[in-house]
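Excluded from the complex is one protein chain; the other protein chains are retained at their positions.
Which chain is which? They are A and B, in the order written, and residues in each are numbered from 1.
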Amino acid sequence: MLRYFGAALVTGLVAAAWIVVLPPSPVRQPIAFPHAKHQGVACTVCHRGAATTAHAGIPNAAMCAKCHSTIPGRAMASTAQREPPIAWVQVTHVPDHVMFSHRRHVTLAKLDCESCHGKMRERMAPLGVAPVRIEMKTCLACHNREGASEDCAACHR
Amino acid sequence: MSPTSFNRRDFLVYGGATVAGITLGQVGRRWLSRADERAGAWHEQAVETWATSVCRECPAACGLRVRLMDRTPVKLEGNPVCPVSRGRLCAKGQAALEAYFDPDRLVGPARRVGRREEGRFEPIAWADAIQILTTHLGRARADRRGVLALAAEEQGALADAWTQFWTPLGARVAWTLAAGSARLAPRMGALVGAGGEPIFDVERASYVLSFGAPLVEDWLGPVWTQRSYGRFRRGGGRSRGRFVHLEGRRSLTARKADEWLPVPADRQAFLAYGIASVLLREDRVDRDLLAELGGNLADFEREVVARYTPDNVAVATGVPVVTLLRLARELAATPQPLVVVAADARPDLVDAVLALNALVGALDRPGGVYESAVARTAPEPISAASELSRLASGAKPPAVVALRDASPLRAASSPHDLMPLFEHCDFVVSFSPYLDEAASVADLLLPTHTPLESWHALAPPTTDTLQKVACAKPVAVARLDTRGLVDVLGATAAKLGGDVAAGYAWRADADVVKAELDRLWGLRHGTLYANVFQTEWVQQLETGGWWVAPAPSREEFGEAALRAGGWMDPFFASGAIRRRLAQRGLTLVPPAMPIEAAAANAGGLQPAVVPASFQRAADQPAASREFPLRLTLFTPACANQMGSPNQPVLFELLGQPEGSPWRVWAELAPETARAAGLDQGSPVRITSAAGSIDAVAMVVERMPLDTVAVAYVPALKPGGRWAQLMTADVRSLWGRSDPTGPMNVRVTQV
Partner (left out) sequence: MSRWGLVIDLDRCTACQACVVACKHENNVSFSTPTTTKAGRLMTWIQLVAADAPGATGTAMPLMCQHCDRPPCTDVCPTSATYLNPEGIVAQVYPRCIGCRYCTNACPYAVKVFNWTTPEWPDAMTPMMNPDVSVRPKGVVEKCTFCHHRLMAARERARAEGRDLAPEDYVPACVQTCPGEAMVFGDLDDPHSEVAALAASARAFRWMEELGTKPKVIYLREGE
């Protein structure tokens, strides 16, 4: 009897440890979008809001079609012809009680996209997990280094 | 189990358990990532934009700037270029957002099933709904049994479109007269010759004597009134304006005044003439100026000085002689005195107030009284309250009653018991979008758009020298299955056919607004809504004879006007009154009221310091002993009578700052409260012959002793979720009796 309790305990502990210790399982993205094949295009062409608004934005199918229907020889990927919006899954995000503005970081602070989003230019597959773990200490390390505001209310809303 | 006894079997069991744990963990991770996919589904972030609209929560027509996140309104602000709001909004205007989002709004057209008391409806299609309306209107016209169309008072193109629909049907079109919509033009005309509304320049006055004008509340529109009051009190560089107020009750205005005289409305004219009498008797008027203006001053002076002796006035009003003398002397001593009056005051009081303004030289000067350049052309509107009173008193009922909104049934001017009111009318149709009084009596519900979903073209009331038309297009998509009012009327007119269809060209609200914009363009003067500097500049240009169209083309004008929120013409020729008076002279209206009789008659006309009728309650007939207090109603500025009845934030404002939100309150004099064993904040029951309501007591210094003043907050049992929480409906005190008559009540502790 004791053995079975022990076995159940081991199963539970291992399962919990497996979930907690290992990085989260990647999410599935709707399109196998290769960033690496789009290197010639600046980030802000597709992520239109990155330099001008709080939200960077993710392109919809119409945005893809702007190039893919005009550049000869490059047939538009069949998935992109589906009705917008594309069901992208957001992998890099901040909690609801944090106010993050792309314009403030990209345009005003001249921060590189890579610092939070990793080397997206080199990726052939879309992201399943966040490339950089965004935690408050990540933010604060940079704020501290760059002399940006470390006032709680500057980010927490 | 000891370590030594870890046998092969144990190894297999624990090894198996570990594998099972890993499998389970892997499934868990997968499940979590699927949950992430659902939660992290990327959606287009809303884009912030701003659009222009017009506030329709009261007739003032303040311009709005609406903050939109992807076509969804999230916040309302005043339109900075609107001359009415100048970027500011009152509490009701701010709360208008909740009308759009009201979760208990009517979702679409519906038809009543069963009797009115049952309150059951079934949804129908718009086409069917319009067919039903057409049938009833056609029948009523054939039978000549009459149609009554009721709506909140407003002026402008869309209001005209409402009237134009009903006129060929032979309908009686009546309006809920707004307390803040001045109707003083006829009395102004009597004083200075044919003319427009008087314009009170409160902002630049140095001393304001108010006869019942709610100067810190919503007198002629809340935002304009409060801005004027604020600047009058603390204007740039000038000393603080002094403010004396007369009112029967210690209202918010009375509390803010430097001096409050508790004189009820029906005795205020005595005091106005009394002050005139002192001014003339002590020769504190500018004789040269008055001689220049000419007219019947000598006759007026003889009459007033002889009859309105300070002693008589003191007895008639309860204001001591010394106070009367002091008020007159203060008025004469201050550089820019102004006397103002409630917009809905009795004609004799308006006459007295305008005469007083003439005597203190306030005509045509800064901080005084100007005359609006726009003479009112439309006939006096028929009052919805009197129409409802006629109905209640058993006059021949119309076959069809049309309610554009619930205002006639919500206004404090006619607190009727709803259900019996229309029991002899065949058919009641409501165009209101809300679950309100109109919905509870109507047989057919045709919900129209709420203000943020609507087109607008209306003329704000005359409060300053500007001539204005506010206009805007819808800022938000229709949330529910509602339609524009003119869309519905147009479709109905087309169905009715004949002269109705021929006489009604409109098919949509947008047509009416565009036609109005075309008319304004055709005037080729004025300017779009603009800031004060631009307004001043155009006025200078126009005074100099430079009259130009505000936009290069008709289309551009229309677009720009809708973007700016309206059109206005700042041209104003000051001195119009004096020029006219130079020809015909002043016609001061002498007092018609027999003050001698009032002074001699002891009945209640004792000085207020002597508690009169309350102490003598024992001498009165039995009915009065049972209900010893006179009930007066007042409308708190935060009680919405035109828009949605279901705005939670407005209910929270009730009873503040005394800290009794969500409650109806009753104001009592300290002596009266003590006699009934009541304290500040005690729960009380107010009982009349017909019914009773619960309220909270508020003790107010210097209230008349025989009076209880109750906040009029229309409550509605079959209303929205928040409206239902207000359980005390003052209307139930009247039952079937005439709401215009006096009402006596008893106040007891609960």
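Here is the rule we use: a residue touches a chain if its C-beta (ideal position, glycine included) is under 8 Å from a C-beta of that chain, and two chains touch if they have at least 3 such contacts.
Since this is a predicted model, take the numbers as computed values, not measurements.
Summary of contacts with the chain left out: across A:A8, A:M99 or A:A125, the touching residue is A:M99.
Although one chain is not drawn, the whole complex shows that of B:A17, B:V81 or B:L97 it is B:L97 that touches it. Listed here are the subunit A residues that touch the chain not shown: 52, 95-97, 99, 101, 103-104, 107-108, 149, 151-154, 156-157.
Looking at subunit B, the residues touching the absent chain are 46, 69, 72-78, 85, 87-91, 93-95, 97-98, 101-103, 216-217, 222-223, 226-227, 229-231, 233-234, 240, 252, 255-256, 258, 479, 637-638, 648-650, 652-653, 656-659, 661-663, 721-722, 725.
Operating definition for what follows: only the chains that are shown with their structure count from here on.
Within the complex, the subunit B residues that touch subunit A are 1, 10, 13-14, 16-18, 20-22, 24-26, 28-30, 32-34, 36-37, 40-45, 47. Residues 2-4, 6-8, 10-19, 22, 24-28, 49, 53-55, 57-58, 60, 85, 87-91, 93, 128 of subunit A are the ones touching subunit B in the complex.
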